[in-house]
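Left out: one protein chain. Kept in place: all the others.
And now, chain A:
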Amino acid sequence: MIAFLLRRLALGVMTIWLISVLSFVIIQLPPGDFVDAYIAQLASSGSSVSAEEAQAMRLQYGLGQPFYVQYGKWISRVVVGDFGESMEWRRPVTQVIGDRLWLTLLLSLGALIVTWTLALPIGIYSAVRQYSVADYIFTLVGFIGIAVPNFLMALIIMYFAFKFFGASVGGLFSAEFAMAPWSWAKAWDLAKHLPLPAVILALGGTAQLIRIMRANLLDELRRPYVVTARAKGLSETRVILKYPVRAALNPFASNIAYLFPYLVSGSIIISIVLGLPTVGPLLVKSLVAQDMFLAGTIVLLLGVLTVVGTFISDLVLMWVDPRLRHQMD
């Protein structure tokens, strides 16, 4: 089992390295570089950059060098914790990202919790009371949830919140806390702002998860071991929760890891619409500006989080699935 975990760990490190190379390649794929993008941006606002200036900038960032040299320089600094400087913001990348990474994580975690607390009980109910009125209603609502893009949902909710409550639902902080240093008051302010975006972000996934849970459980409810449990005289609730639900939950342990990137990419559009300070909008901007070090760092950090998530998910799966545990030994 230890050997297996070590293997997974090594594989995780390999994956992160691959992600770093790929992200670097992809960021370089569009024609031109940061300086071209910078010149174009200045030109659109009427000013210009001389050829010498441009040359100096390219030299400063090492943009003229071959790809592998640029990558080598970057990654050798990254491994000692120096993520370089954002070209666009002219500040260290870590400063630019600031709290955004943790806020992204928090939002995704919030969405995950909302997804599970809504989807699992509803999925169980729909399966146990298959074809009941409630099951049909959940199915209908679920399909709407899958079909409506979540940014549209965000816009609709914003509109109604503004129209009926006069409330502005954007952002994760009230104006007075946005720039303030961390304090209990600021954390409480965040806690008040978090639920709505988390719910919006969770809707699509919830609808999907209800379908999956319902299908899994319907499958398990027909199995002979459920009859065995009933024949023991257990109450129906106990029978269902202890046996088929337990079996139907198993796949979700492996699902944790894949949900995370899904939620992060889903959060980009919502974050733009709702003005949330997550890494999503920053990533989009840095890609447009070809701000290599910033974009590279964000992609790399998300990659690391996903790999860590996969690892945790493996551990959880091993913990909950006795068959898997015994295959290991």
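Convention: a contact is a pair of C-beta atoms (placed from the backbone, for glycine too) under 8 Å apart; a residue touches a chain by one contact, two chains touch by 3 or more; residues count from 1.
Quick note on the criterion: contacts and distances are computed from a predicted model.
**Student:** Name the absent chain as its UniProt record does, using one of the following: "Transport permease protein", "cytochrome-c oxidase", "ABC transporter ATP-binding protein" or "Xanthine dehydrogenase family protein subunit M".
**Tutor:** Answer from the UniProt record of the missing subunit chain: "ABC transporter ATP-binding protein".
**Student:** Which of these touches the unseen chain: A:W182, A:Y225 or A:Y258?
**Tutor:** The single option touching the absent chain is A:Y225.
**Student:** Can you work out which residue in A:F24, A:Y38, A:F177 or A:Y243 touches the chain that's missing from view?
**Tutor:** Result: among the candidates, A:Y243 touches the missing chain.
**Student:** List the chain A residues touching the unshown chain?
**Tutor:** 222-225, 227-235, 242-243, 246-247, 250, 320-323, 326
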